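Excluded from the complex is one protein chain; the other protein chains are retained at their positions.
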Amino acid sequence: MSDITYKLASRASKPEGSVVKVKGLEIGAKKVVVMAGPCAVESEQQLMQAAKAVKEAGATVLRSSAYKPRSSPYSFQGLGKEGLNLIKKAGQEFGLVTETEVVDTRDVSTVSEYVDILRIGARNMQNFALLKEAGKAGKPVILKNGISATLEEFLLAAEYLLSEGNTDVILCYRGVKGFEPRVRFPLDTGSIPLLKELTHLPVIVDPSHSTGKQSLVGPVSKAAIAAGADGLMVEVHPNPGQAKSDKEQQLLPGQFSELMKQLSPVAKAVGREL
Amino acid sequence: MSDITYKLASRASKPEGSVVKVKGLEIGAKKVVVMAGPCAVESEQQLMQAAKAVKEAGATVLRSSAYKPRSSPYSFQGLGKEGLNLIKKAGQEFGLVTETEVVDTRDVSTVSEYVDILRIGARNMQNFALLKEAGKAGKPVILKNGISATLEEFLLAAEYLLSEGNTDVILCYRGVKGFEPRVRFPLDTGSIPLLKELTHLPVIVDPSHSTGKQSLVGPVSKAAIAAGADGLMVEVHPNPGQAKSDKEQQLLPGQFSELMKQLSPVAKAVGREL
Amino acid sequence: MSDITYKLASRASKPEGSVVKVKGLEIGAKKVVVMAGPCAVESEQQLMQAAKAVKEAGATVLRSSAYKPRSSPYSFQGLGKEGLNLIKKAGQEFGLVTETEVVDTRDVSTVSEYVDILRIGARNMQNFALLKEAGKAGKPVILKNGISATLEEFLLAAEYLLSEGNTDVILCYRGVKGFEPRVRFPLDTGSIPLLKELTHLPVIVDPSHSTGKQSLVGPVSKAAIAAGADGLMVEVHPNPGQAKSDKEQQLLPGQFSELMKQLSPVAKAVGREL
Partner (left out) sequence: MSDITYKLASRASKPEGSVVKVKGLEIGAKKVVVMAGPCAVESEQQLMQAAKAVKEAGATVLRSSAYKPRSSPYSFQGLGKEGLNLIKKAGQEFGLVTETEVVDTRDVSTVSEYVDILRIGARNMQNFALLKEAGKAGKPVILKNGISATLEEFLLAAEYLLSEGNTDVILCYRGVKGFEPRVRFPLDTGSIPLLKELTHLPVIVDPSHSTGKQSLVGPVSKAAIAAGADGLMVEVHPNPGQAKSDKEQQLLPGQFSELMKQLSPVAKAVGREL
């Protein structure tokens, strides 16, 4: 497990740390970046409401998925290209940086035309064909860890992106597989500072997919910042009870706005800003 | 977790069990099918030696990979199309059914021209775009379980193939993620008969990737058959010490031939044949 | 992880393997030993019925617990000393070797007066005070692996028994913690031959606690023997539906009898006897 296996991603290759810049936004700098929005784009109204709410609360990036990888072929698979259009529109209307998931090598160039940041999800962390394609797309990429990937494998997946010449890679730690029935994906607290030791890449944390439970998103968000995360990716939905996926974990706009207020003093307590 | 989630794959939908037929070979019938060959195609000489050895020992399917998904971008990635050519040649020369892994949606049609059976590996079990494409290819597909997939998720991945109209799906159980440092991927013995209860699809077992150790491949192969597996997928290499991947687990031709002799009485003891 | 850490248990210290002898029975020799009986002693009638049934089917050791370690303080905790009396009586009446679990250092000497073999359960595998006491009791000990113990830790726990001068130690592999919701404790097939490589101690397998499901006990029992196990520990109850613990996994006498017939050819297929 020598660091040499992920030489471009290793902290040693850039001891001062990387800052990814997108439309004036800096990810990996002093300011903690909050990405927020619905799990999936479901309709224009839903996305616009969510975008408005997260913008007003202080988020700078709109998160939402147009392509949904689902365990079952019979579950809602996302709005596809129609969703991309809505994401672009919401980003423009509310002055938000946009990101969305890409799931197929053949979609990379299209998706890149619509959003500011590509996201590669946990299930595709070792879809190496997709990593290579995304590495060539000329867009920043958020890479989520596979649910049973080691940190070494996570960094090697980032290395696939970096070795294609893409230096704008953001790691998103979203917890791993565990055995506790009450927690979707246990989020090891120590892995946050450990990632920061191992790599120069910015590290953000997804408290929503990890906990799977509204009431835990707040405490975990605070903990992530206290542990050194460079940002958060939080699911916010205007009406979580009606969501087509992840009902239990999406925050209401009011809950998100309240959370943002609570995060600010935590960020300050560890020398950061929100 | 009701069976309804994977209705086409469920045992209820075909209580008598499925038999996949390829070039006269039946997978899922009384005869236990042994697929064997090198982890990766490395050269013509290597593949031909391996093919000859496994044919002589009684295997009916040649396993080998031309495209290798590797954790590191700097590891051997396979011979690609040149490898496909060699697999086709070896199959013809030794009268073996052939199979190989497909890793990119864009390669599915090409790979389908060269081999008899497509394989989708553990890392791509939830690469849904790839599943959909493979489901339309008109070829039987071997689907390996993801290393942290539940059996439900495994069967739902099979459902993606089946719901595209492909009824020739073979499940390959290759063990899962565990915490024992001496075992690569613990292979739960009970999951073999459990899969046979849950689904009508043939279930084969990969003792090589599970154990990661030559000396354990034999006992685990016997156990798999005793537990009801319909077949095995075993790595055999003319010179494992020189292999470009999986050195520790590939059997020598002589070891494989000896194993085949030992498997025969075990198959009979549980009412099967080899 | 050098073998030196469990020097008395290591295969190197006794390459020919150990045979534990109890009242004429040999555990670890050519003959596969089957231990069977109810999870817990519940009443005289229940135990006598179970003992009669397992004896007639060919088991040589009566398994049953008088002290039940239970996750909840409100669950049935076993009959205690009354249970010990019944076990002794059943052993004498049916000519069976007896074993039972011991859970408290203060009970070791009493329990040793009533049964032929002590058992230390999974939850107590690292109860070192209990191991030391059991190591001095002058009785053979069956040691079950902790559900999250590595094989190294398992062998080190055996080393506690051995280093107190007790050479009659039998390892019982009962599966480990996993993430599959349909399987209680995944039983890694490869760990059976691996244990046989690492240690000279006899290795038996518990298919009942691992699978947690009646219909899987048979296939897993066959697989365990095929993989090289020296014996089995199987739960059998005259009326599983009424059992005070482990209802789902205990076999009916008729099922057990049928299983014993099926195991015999499997044992022969791998050069053993039943």
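For clarity, chains are labelled A, B and C in written order, and residue numbers in each chain start from 1.
Methods note: a residue touches a chain if its C-beta (ideal position, glycine included) is under 8 Å from a C-beta of that chain, and two chains touch if they have at least 3 such contacts.
This structure is a prediction, so every number in the text was calculated from the model and none was measured.
Listed residues C:Gln49, C:Thr98, C:Asn124 or C:Ser208: the one in touch with the omitted chain is C:Asn124. Annotation: of A:Ala29, A:Met48, A:Ala223 or A:Leu252, A:Ala223 touches the absent chain (contact as defined above).
Of the listed residues A:Thr189, A:Asn239 or A:Ser257, the one in contact with the hidden chain in the full complex is A:Thr189.
Although one chain is not shown, part of chain C still touches it, namely residues 5-6, 69-74, 103-106, 123-124, 126-130, 147-148, 152-153, 156-157, 159-160, 163, 177. Against the chain not shown here, chain A presents residues 1, 148, 150-152, 175-183, 186-194, 197, 207, 210-211, 213, 215-216, 218-220, 222-228, 262, 265-266, 268-270. By the touch rule set out above, chain B reaches the unshown chain at residues 177-179.
Just so it is clear, only the chains that are shown with their structure count from here on.
Taken chain by chain, the contacts link every pair, so each chain touches all the others.
Interface of chain B with chain C: the two copies contact each other largely through the same residue positions, with over half of all numbers used appearing on both sides. Separation between the centroids of chain B and chain C, computed from CA atoms only, is 34 Å.
A separation of 48 Å divides the Cα centre of chain A from that of chain C.
Counting partners per residue, chain A has 177 as the residues that reach two or more other chains.
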